[in-house]
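Only a single protein chain was left out; the remaining protein chains are all shown in position.
Here is chain A:
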Amino acid sequence: MPMFEVLTPLSVLLCLFGVLIGIIMGSIPGMTATMAIAIFLPATYALDMINSIGLLIGLYVGGISGGMVPAVLLNIPGTPSSLCTTFDGYPMTQNGEGEKALKVGITASIIGGFVSLSILFFFAPVLASFAIDFSAVDKFLIVVFALTVIASISKGSLLGGVFSGVLGVFISLIGRFPDNNQIRLVPPGFEQELVYGFSLLPVLIGLFAIGQNLQESEEGLVAASHQKIDLAKNKAKQFKFRIFKGQFVNTVRSSIIGTFVGMLPGVGGSAASITSYSQAKNFSKNPEKLGKGEPEGMIASESANNGLIGGALVPLLSLGIPGDSTTAILVGAFLLQGIEVGPLFITTNPDLWSGIVFALVIANIAMFIMMFFSIKYFAKIVYIPKHIIFPIIMLMCVVGSYAINNGVMFDVWTLLLFGLVGYIFPKVGIQIAPFLIGFILGTQGEKYFIDSLKGSGGDLTVFFTDGPLAIGLWVVIIVSVVYAVIDNRRTKKAESAS
């Protein structure tokens, strides 16, 4: 079906507008693609479905992609799925390669976007059936597999990293246990505020943005070394598409992992980029360089988190099951228009299905053009003096935290509390990234662990006897952990030798 028979000029314009607003909102710490879509949801009622789809898909693609900007330039993940982007993106910025890192990320993003779009277009119904075959046991093991990245990214001390991760899991369990509505691990007097536990976004940006803000404020108004680098004179620090030479396998593998994990309902986008980063490190020829400013790590994280867009749409459009929180809001947009998203959606709404696919094509291309050619201006953010940029970041974080759950003041206190935690933890040897990964994956891990036990009548052997998929997942978990331990020992030996 020709693209412009389906999409109206208005829908294309709205898609472009959505991408622009999405990029801006994704770039602001504390604002996410989910939030961008939620804000524009009521506005879609005045539009017909195809125009609404243009706008919402644009916001989705733009919002996910925009998250890399603060992750790379300021070490603040704009969205949870940009967490792994900070691991190599920010070190590149510190090395004067901020613009290069962003361009690597943007290029990886469009590749990830198109790989997942192709998978969505050609295999959606088949893969959706495959996705619901994943039992609670399989999903639990995927979460465990994602958690093994903690072992890979622990800097200096493997044990310290694991401790930080476990602490993150523990904090994530604070609040009400939904199966019996019992409040647990909540300090007396905070039962009302912590009934749903700590919100992810304020914790994320508190740990990174506020923590770093305090850390750098402690160092005074001295310009950081990377703020003095003159990019124009240093061609080695400029982006070239040649960087992707030798990264074909990494890019495609990460895009597929992103699509696949995004496809699993309830597992979520953060797990997609974390799993993909973990695999990039395991398969890398130079694993010791990842985390220190390697484009390879950027490629893994960014191709995966754009890959998850197409992935999350697979179960949504084939079965009516949202793959993540953002697609859950898209369901709302369909329902507002009286359109039922379910197993017959594609066959009964061929125009709309084509419209979604075409909107994804346009949004990905628009995202690439808008970001690739304007990023040099964004990259200048690093040159803004600290006394100007820090208050702005602080304001954005506070406003974003307040707005994330539609105006809950406790989220602002959460932001500030975890800001303090983000400042203190590194000083006492607790690593932030493993802590956060534990926090992000903790509740999911618990849910699928409990669901597995409910399904098996409390039989713990179910984790080993559930089927060939579970066995396969155990194998990759063990390989990943063993590899990380060996890598850790090798790095320690190399350090002591030097």
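The definition used in the following text is that a residue touches a chain if its C-beta (ideal position, glycine included) is under 8 Å from a C-beta of that chain, and two chains touch if they have at least 3 such contacts; residues count from 1.
Here is the rule we go by: contacts and distances are computed from a predicted model.
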item	value
Per UniProt, the name of the complex member that is left out, chosen from "ATPase", "3-methyl-2-oxobutanoate dehydrogenase subunit VorB", "DNA-binding transcriptional regulator, MarR family" or "Tripartite-type tricarboxylate transporter, receptor component TctC"	"Tripartite-type tricarboxylate transporter, receptor component TctC"
Identified contact with the non-displayed chain, of A:10, A:24, A:214 or A:477	A:24
Among A:186, A:369 or A:399, the residue in touch with the chain that has been omitted	A:399
Touching residues (missing chain, whole complex) on chain A	21, 24-25, 27-28, 31, 35-36, 38-39, 41-42, 45, 129, 132, 135-136, 178-181, 191-192, 195-196, 265-266, 319-322, 328-329, 331-332, 335-336, 338, 340-345, 347, 377, 380-381, 384, 388, 392, 395-396, 399-400, 402-403, 405-408, 447, 451, 454-455, 457
